[in-house]
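Every protein chain of the complex appears in place save one, which is left out.
Moving on, here comes chain A:
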Amino acid sequence: MSKNNTNPNNNSLSNSSLDIRKGNKGGKNPLVKTFINGFFIILCASVAVPFISGLFASFRPGQMLIRNGLNLNLDFENWSLVNYSYLFDGSTGYLDWYKNSLIITIVSVILTLIICYFVAYGFAMYHFKFKNLLFFLVIATMMVPFEILMLPLYKQMISFGLIDTYAGVILPGLVHASTIFFFRQYLSGIPKELLDAGRIDGSSEYGICVRIVMPISKPAFSAMAILSSMGAWNSMLWPLIVLRSAEKFTLPIGLNTLLTPYGNNYDVLVAGSIFSILPLFILYLIFNKYFVEGMTAGAVKG
């Protein structure tokens, strides 16, 4: 299989270089072109199927979801927008969950970015004692899955009285190793002469960090803002453990509570799921470039 599929690719690769060097226009094999594009069109269509079947189900009565599952049937006679009106008329907690998710996401993203930027700045711009050991610890925290720490953290939150509070949800995730890593990578590309120039002008170390380096780190902030919003908005396991009362739930755990066998809120389940994707889809459409940058930074350099 791999042989069949890589050959056309390599043919086209050689075509591409021919194109560059000799301006060869007739080199593209139409069969290869059809094959590759056909492959991607089928792939994209299959990726879209769960979204589309979910969208369809969001227009049908909730009982049909249980009775029929998700499918691509175009049974328009059953469709209406009434499920979406349930989301907004206050008969369910949905709007509260939405609001809670927004608050938690915004607060934790802002704090995470600022803190991680400062920490990364310390690692990138200075030499100090124990620097290597401490940076090794940054890496080490990435090697331990969060799931292992969640029980003691849960106990800790109980003893701090932070169970069922937003602080309890936000605090343990604020200093985020891979965000520090990304910022450090970016900051080490900034020439140190800039810092010295700032010192000569009489700026303090903190002034240089905030007024000189921060503004030119905007691309790194954008990439990390996107990535950590995604993480915070979709975060499920930790909020599930910390939050107890329904009016404090975030979207993921709120939606999860609708899944109980005794629930009668299936009308809201799929419509609410579909609607919860919206903010990230919009961000993705606008800031597509930063999504890619933030995601792939670790893979290439790592």
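The definition used in the following text is that contacts are C-beta pairs under 8 Å (C-beta built on N, C-alpha and C of every residue); 3 or more make two chains touch, one makes a residue touch a chain; residues count from 1.
Definition applied: contacts and distances are computed from a predicted model.
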Absent chain [UniProt protein name; select from "Periplasmic nitrate reductase, NapE protein", "Cytochrome C", "NADH-quinone oxidoreductase subunit N" or "Sugar ABC transporter permease"]: "Sugar ABC transporter permease"
Hidden-chain contact residue, picked from the options A:Leu65, A:Val169 or A:Leu243: A:Leu65
Contacting the left-out chain in the complete assembly, out of A:Phe59, A:Tyr94 or A:Phe123: A:Phe123
Those residues of chain A which, in the complete complex, touch the missing chain: 2, 5-17, 19, 28-29, 32-33, 36-37, 39-40, 43-44, 47-51, 53-54, 57, 65, 67-73, 115, 118-119, 121-123, 125-126, 128, 131, 134, 137-138, 141, 143-145, 147-156, 171-172, 174-175, 180, 204-206, 209, 230, 233-237, 241, 251-253, 255-256, 259-261, 269-270, 273-274, 276-277, 280-281, 284, 288, 291-292, 295-296, 298-300, 302
